[in-house]
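This is the structure I want to talk about, given as C-alpha cells.
A single protein chain has been omitted; all remaining protein chains appear in their positions.
Note that the chains take the letters A, B and C in the order they are written out, and that residue 1 is the start of every chain.
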C-alpha cells in the first residue's frame, strides 16, 4: 500500500470512514429488510475504498460529484449520518427535505454536487464546476465519480472530452465493479480497462486496485495535483467488485459465486485494517474504541431519522423556483 | 496509391464519381449565388475522395449512413443528380418531396439512410441497420460517415461502443477536415487523430490520407471485409481539409490562407487524375469525354429540377404516419 | 383467468415474439435478469440472446439502433428501464424516429416500452409521466393502457403498427390490477377510446392509472346521485375525439384527469379541443385534475399530496355536477 506521506492520524481517519460507510449501509440494509425504508437501497460494500481513498486525496475546498456508491466520499465532505438516514426515510431533515430519496442528495456549500439518477449526468456538471474554478483562478479540483456502466453514456464522452479540451481541473473516478445492474463488463464494452477510454480524450488514464484504499488515494492525489497545476483532467479507474445486488431488492443470482468469493478475500477494509495493525497504528483497543464510536454515531443517526418528521403535504408546492 | 486489384474500369468509375460530385456541387454553389437555391448549401470540395473511395469499397447491397459531405457516396449508391438538384430546389421530385432540404435525403431501398441535421444521430441508426444484418445473417456491411466535430457528440460514443460490444458489421468513417464550422480541431479534442478514439471501444482505428482515394478505398475495403466476416467494426479516419466555408454563406475567413494553399496542392481529384494518366488509364480524349458526359448530366439535372413542380400546399398533411 | 397488467404485457411480448421472428427486444437488463420489473423473465431462455438483447447503458444508442433495425423492416421493441430515462434518448425519438416517414416515406415500426408513473415511492427520477412531450411531436403514436386486456391488446397492436409507438405502461398498475384477457389475438385498435363506465352526469376523460381512480370516484359519488362517465382514452395519439365528443355531448360536463402535471399536460389539449368543438354542449367549465407544477416528490406524504386520486377527482366532479 502506497502510504506516501499519510500521517497515522490521517490513516485512522480513512479507516474510520471506511468503517462508518460500511456500518451505515449495513444498518440501512437491515432497516430495508424490516420495511422501514422508503424505496430502494444502494450499497457500496466492498468498494468503499474508492470513495474514501479518493476523498482522502482532496483538499477541504475541493468539490465532489458523487455517484450512487460514494457514501464514503460524501461523509468525508461533511454529509452527516443523520442527514443520510433521514434522506433514506424520506424525512424533512434529509438534505432534500423528502423531495428526493436514497442516494440523491448533496450540498454544494459543502462541496457535494447533488447526485441524480440518470447515470453520468453529473459528469458534465462536474466539468462546469471545474470550469468555474478555472475562470475564477481558484486552485480547486473536482472529483467526479461514475460506474463502469455509466461510461457507456453519451454524457460521459461529452464531459471527458470537454474537460480535456479545456484542461479543466477534474479527476474522473470510475468504480469498475464488474457489473452494471445485471450486465457484466463484456456486454458493456469491448475493452479491458475503463481507463483505456482516457486515450480518446488525450488525458492520462490510470488503473488501480480499487480495493487498496491507499493506492486509490495516491492515484487520485497525483491526478488532483496535476489538475490543480493546470495540467488538466485524469481518468482513474479502480478495479473492484459489487459485492451485493444492484440494490437491496436484487439477490444478484446472475453473479457467479466464485467471483464473490475471490473478491471477498480482497475486502478493502480487512486489508486496510491488517495493514494498519502491521504498522502498529491500529490495535484491538483502538479498533474497539472506533467500533463503539461508530455504533453510537449510527444508532444516533437512526434514532434521529426515525424521530424526524415527514415533510408536510402543504409544503409540496414550495421551492420549485429560486427567488 | 494502393490500387489493390482495382480494375481500370473501376478506376475510371471512381474518377467519374469524383468529378461528378465536384461538378454537381459547384453547380449548386453557382445556383446558390444566383439565388436559385432554397436554404443553405454544403460542399465537399477537396474531400470527395473519402465519400467516393469508401463507397467504392462496398458491395452493391451494403448500406451507407452519409453525413453532409458525402454526396459522392450517395451518387455511387444510386441517388441521381436529378434527385439531388430537385432536393436543393425544394421540389416535389426530390427524395423528400420538398419536405426536407439540401443534404437531408436518402432512400433505404437503395441503401442510403436519410441524413438528418443533428450531428452523429445517424451513427446509432447505422448500428441498428448492422444489427439487422447480423440477426438475419446477411453478409452486408454499413458504412457510417461523420465529421471530426460530430465525434464529440454522445451519440458517437454510444454508437461506437454498442457496435463494438455487439461486433456489428460497421465501418465508421470520419472526414477529419480540420474544422467543425469555425472550430478548429484543437478546440474540439485534445488528441491528434480521431482514429485514436477507436481505442476506447476496442476496435481498430486507422488513419489514412483522405485525399488519396485509393488509400481510402483500401482501408475501407479491409475494414468492410473484416466486418463482413464477423470481426466487428473499425474506425477509419481520413485526413482532409474543408476547402470552402461550412456552408456557402460562410467565407471561412477564420481559416488561415496558408492552410488552404497547402491542402490545395493535395487536391484528391488532381492527384487521382495524374495517377490515372501515369498508369495510362486516362488521357485527354477520355478526360474530355468524361467532362462532356458530366456537364450533360449536370445540366440535365438542373433543367429537370428547375422544371419540376413544387409540392402543393394541400399535401402538407400527408404522410406523417405510415399506414 | 384473471392476470396482472404485468403478465398481460409479458404475454403480448411472448406471443408476438413467437408469431413473428422479426420482433426482437433491446434494453438494459432484460435478458438474464428479466428486466427491472421482470416483464421479460424467461424470454432469454426461450428466444435466445439474439432476440433478447442486453445492451450497454446507452439509451440514445438503444433507440437509434432500434430505429435502424426498424428501417430494415424488423420490429424492435425497446424497453426503457424507466420512462424517466427516455430523456436521454429524446433526440433520437423526436428528430429521427418521428420525422422519418414524413420526410422519406420510410416506415419505422418501432415500439418503445416506457414504464412510467408514480405511486411507488420512487421519487423524481423513477416516477415521471412524460407522455405530453411526445404528444407534441408529429409522427409518434402513444398508447397508455389501464387494464390487462388493453395492455395486451394495445401492445400487440403497437408491435404490428408501422409507426414508432411509445407504449406507456404504468408501474403502479403492474401488480395492482388484475383482469381477464382474451386468448389469442385480441388486438385493441390504436386510436380508439373506450367508455369504461357509462354515466350521465359528468364525462371524466382519463387514461392510465387514473382510470381506476376515476372509477373509484364514480363509486364514491353514486350515493349522491352523481353518475360519472369514465372515458379511458387508451390511445393518446391519435386522440379519439369522436368518443370524447359523444360523451360530452351526452353529459354536458367534462373533466380531464391525468397523473402528469397539469401545466402543459395532454389534458390542456383535450380541454382546448372541447372548448372549441363542444362549446355548444357544455353546461359548465371544463375542469382538469392533474399533478401540480412541481417535480415528482419522493416522500410518501408529499407523493400523496402530489398525485391525483379518487377523492380529488370526486371533489372536482361534484363541483362540476353541481355547477
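The working rule: a residue touches a chain if its C-beta (ideal position, glycine included) is under 8 Å from a C-beta of that chain, and two chains touch if they have at least 3 such contacts.
These numbers come from a predicted model, not from an experiment.
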Next on the checklist: With touch defined as in the header, list the contact partners of the absent chain among those displayed.
Outcome noted: A, B, C
Item to check | Sole contact to the chain not displayed, among B:180, B:220 or B:301 | outcome: B:180
Checklist entry - Out of C:195, C:284 or C:315, which is the one that touches the chain we can't see? => result C:284
Checklist outcome for this item: Per the whole complex, from B:19, B:69 or B:91 the residue touching the absent chain is B:91
Item to check | Residue in contact with the excluded chain [from B:49, B:119 or B:276] | outcome: B:119
Next on the checklist: Suppose we count only contacts with the excluded chain; which residues of chain B make the list?
Outcome noted: 38-40, 90-91, 96, 98-102, 104, 116-119, 149-150, 152-155, 180-183, 187-189, 254, 310-317, 320
Item to check | Absent chain, residues of chain C that touch it | outcome: 84, 87-88, 90-91, 94-95, 98-99, 102-103, 124-125, 132-133, 135-139, 237, 256, 260-261, 263-277, 279, 284-288, 292-295
Next on the checklist: What does the interface between chain A and the hidden chain look like in terms of residue numbers?
Outcome noted: 95-96, 99-100, 104-108, 113-114, 116-118, 121, 123-136, 154-155, 158-159, 161-162, 165-166, 319-323
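In this text, only the chains that are shown with their structure count from here on.
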Checklist entry - Can you give the whole-Å distance between the Cα centres of chain A and chain B? => result 45
Item to check | Distance between the centres, which are taken as Cα means, of chain C and chain B, whole angstrom | outcome: 41
Item to check | Rounded Å distance between chain A and chain C, as computed from the means of their C-alpha atoms | outcome: 36
Checklist entry - Which chain C residues reach two or more other chains? => result 55-56, 58, 60
Checklist entry - Using the touch rule from the top of the page, what residues of chain A touch 2 or more other chains? => result 152-155, 187-189
